[in-house]
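Excluded from the complex is one protein chain; the other protein chains are retained at their positions.
Order as written gives the chain letters A and B; numbering starts at 1 within each chain.
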Amino acid sequence: MSEVLLELHGVTVRFDGLTAVHELDLNIERGMIRALIGPNGAGKSTVFNVVTGIFRPSSGSIRFRGEEISRLNPYHIAARGIARTFQNIRLFKNASVLDNVKVGRHYRCRSNIWDALLRLPGFKAEERQTAEASLEVLELVGLAHKKHELAMNLSYGEQRRLEIARGLASNPVLLLLDEPAAGMNPQEKKNLMRLIQDIRDRGVTVFLVEHDMKFVMALSEKITVLDYGRKVCTGSPTEVRSDPRVIEAYLGKEVG
Amino acid sequence: MDDFLKQFINPYYLQVLMLLGIYLIAALGLHLITGVTGQLSFGHAAFLSVGAYGAALLNIHLDLPFLLCLLAGGLLAALAGVFVGFPSMRLSGDYLGIATLGFCEIIRVVFMNLEITGGARGLAGIPRETNLLTVYILVILTIVTIYRLQNSRFGRALVAIREDEIAAECMGIRSIWYKVGAFAIGSFCAGVAGGLYAHMLQYLNPADFGFVRSFELLCFIVLGGLGSISGAILGTTILTLAPEMLRFSAEYRMMMYGTLMVAMMIFRPRGLLGGVDLRRLIRSSFRSRDRDTTTPAGG
Partner (left out) sequence: MDLQTLLQQMINGITLGSTYALIALGYTMVYGIIKLINFAHGDVYMLGAFVGLAVVLMGANIWLAIFVAMLACLCVAVTIERVAYRPLRSSIRLAPLISSIGVSIFLQTLMTLLKGPQPVGFPQVVTNTIYTVGLVKISTVQIIILVVAAVLMIGLQLVIKRTKMGKAMRATSEDLRTASLMGINVNAVISFTFALGAVMAAAGGVLVGMYFNSVFPLMGVMAGLKAFCAAVVGGIGSVPGAVLGGLFLGVAEVLGVAAGLGSYRDAIAFGLLILVLLFRPSGLLGQPEQRKV
């Protein structure tokens, strides 16, 4: 069995009164495309937020490569190699596409205020390298030709891809994608699917939340179903598809 | 140098030009805090006053060289910026603005009551050391500094914080350090400007550094186009020189100033240069020129 990268154990998240995630156990193995699905309000985004340190869990433990991260701040967690995208795209809208990706490389770089002021060769080399690495990621998501465009001027699908590029720029170990296909047309979805596979093939483990069942089933190797903050089941796409509890959870609610 | 210039320029205009340079330095500092990092500050004048009093007192009492006084004034202001910045970082948006306004007024009242600053009577007897050359060398230095900061890892982090603090933190940016850093550098600029101001007017009064002055500085950067260096420079220049051009009585002038502010906001709510990216403009004009030259050859 391959190495467990991320390990949630008994994670509960409460917002005054409401329990968004209840006693969740979840393992993410290295090198997989892993999915988390569930009806609206099931607590999927909350799981992402708690893994990336935006919320603290009310109880439970979150381990990343063996290290407890549930008490860390988002910037510490990012530095350990977890990158993410957001369900409601959170780009730096008034910055250029290239600058968005460069920010993604933030903790991979070292230069400080003095370097910026004096512009010594070391600084210049690092800037050059940042630009190259960022362009390479933009190339990968197919946005290199728009590098000088402001992020806010991109189409919806392009913005989603830029967010992925920004996350990838830091060479993360684990990439969390919150509804990456939302609002895309079938062609864009197909391209996105290939992109996510490419990302996995580069050795990045992908953990994604998605409502489009066809998309999830085709892409992921292992799926966890969440309903009202509780885990319904975990299994391969075929197992999940035929599980009566899953059908019940979705019954009367939308199905992809 | 100034004596030389005085042969050609009316000393009053010389003074106005120096004042413009001083405001430019202070406004560029605020530009870093509010324009680039997106942290609303209604208290920038307080840092100006810390630098002004700091530099003036060091000069009067310790007889330090002028440039050292300026530096010390700037550092004191930066210290005040950190002092104000740290607790304020729990606040965001308007609340941060209000807190900085509060700090600004408290600092003014303190200067009004201290023995050493001359209290409400003001501080007189500051030697006149500021001259046009020093001011504009420092202006250029400030522009280069801010430009270089903006176009670096540090500056990109500041912009990321302005655009979306949560997303920025998820990219590994420890936002509080950067926000306090921006406050410190911006206040340093204000402090240096304050030192220049003190050694130009040779007299300081706490009433000159109230929140009205803070708002004035904010108007400078917003009117020119928030977030761009050229916008900050343009806004400061127009709003500093316009009242001098309007040759009416002081009251009419202020009335027109107020009207102008409302009108500018209505007709160009993003500022004069808002939405205009000079670098992009230049780049695209180059590109179109490239195209002009290559098309005939290629086609």
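The rule is simple: contacts are C-beta pairs under 8 Å (C-beta built on N, C-alpha and C of every residue); 3 or more make two chains touch, one makes a residue touch a chain.
Treat the numbers as computed from the prediction; the structure is a model and nothing was measured.
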Touching the absent chain when the full complex is considered, from B:Leu19, B:Val180, B:Val222 or B:Leu273: B:Val222
Among B:Phe154, B:Phe183, B:Tyr197 or B:Phe211, the residue in touch with the chain that has been omitted: B:Phe211
Absent chain, residues of chain B that touch it: 40, 87, 90-91, 93-95, 97-99, 101-103, 105-106, 109-110, 112-113, 166, 211-212, 215, 218-219, 222-223, 226, 251-252, 254-255, 257-262, 265-266, 269-270, 274
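The working rule: only the chains that are shown with their structure count from here on.
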Partner chain B, residues of chain A touching it in the complex: 52-54, 73-75, 78-79, 83-84, 86, 90-95, 99, 102-104, 106-107, 109, 111-113, 115-117, 119, 123, 126-127, 130, 148, 166, 170
Contacting residues of chain B [partner chain A, same complex]: 145, 148-149, 151-157, 159-160, 162-164, 166-175, 181, 185, 227, 280, 283
